[in-house]
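In this view, the complex is presented without one of its protein chains, the others remaining in place.
Let's turn to subunit A:
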Amino acid sequence: MTDPFTLERRRRAIHGWLLLSPALVMLSVFAFYPSFATFVTSLWSRGTRRRPSEFVGFENYQYLFEDPTFWLVAWNNLLYAAVTIPISITLALAMALWANAKIPARSFVRTAYFTPAILPMIAAANLWLFFYTPSFGILNQIGGLLGADPVNWLGQPSTALWAVCAVTIWKEAGFFMIFYLAALQTIPPDLKEAAEIEGASRWTYLRRVVLPLLMPTTLFILINAMINSVKLIDHLFILTKGGPSDSSKLILYYIWENAFAYFDRPTAAAMTALMLAVLGALAAFQFLMLDKRTHYR
């Protein structure tokens, strides 16, 4: 007990735990416990006044897999991610490359690109609601000038999801651009000069030097974009409420509906648990696989 070595070790251990505790407490309360509780909830049946909830194992998951709406929503979300992520990342990169070049009114260009990112989601969605409004919305007015028939962008199943995608791309590209811009500014200009002297064209320099050096940023943005694609809910409230006939419904909106509109908490919990598992697997894949091929300075 009084051995100074043991005392020192104990002192260090206490020190370590004290340093760890703020993060541990916060994460436990707001991340680990809710995830765990969600999983537990998903294993119990929906309780009513007459029938208290009981343990049902994976029955909720089974119902979910038999629910065609769930599959439609999952498919919608996949399409949504597959469209918005590559387009917004490509746009962000193109805008960053342009805003990083020596152009007139450079800070104006940067600010203009970033503006969508600082608008609150709800405000941005309202803005686009005006654009999409049938007949007198801006899009249809422009279309009308060109002689096109008015389109109810948000009101028909064939265009609703794409209209939502467009809003997301518009909003995310400017935000991701800032990350690319910051990363581009850390690339020393003499690399470009060295490549120039070696006879590399702009395209070769971009492909062989800039893009590899931007990989850590791309990876970061990719993970963020992926998380955002399942986090999207506020646009839907304003723009479509998931309609028409579920054509623009995404997973988080469906979870919200189940939990707070239908008061079916176990189903919502099961979906949440599935979503967490998929997201966790994706993040693990990205960090484990892509990290090896990424150069960090």
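We take it that a residue touches a chain if its C-beta (ideal position, glycine included) is under 8 Å from a C-beta of that chain, and two chains touch if they have at least 3 such contacts; residues count from 1.
The rule is short, and it goes like this: contacts and distances are computed from a predicted model.
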What is the missing chain called in its UniProt entry, if the choices are "Dehydrogenase", "Phenazine antibiotic biosynthesis protein", "Ger(X)C family spore germination protein" or "sn-glycerol-3-phosphate import ATP-binding protein UgpC"?
"sn-glycerol-3-phosphate import ATP-binding protein UgpC"
Residue among A:V40, A:L191, A:I227 or A:A284 touching the omitted chain:
A:L191
Residues from subunit A at the interface with the omitted partner, ascending:
188, 190-191, 193-200, 204, 208-209, 212-213, 215, 295, 297
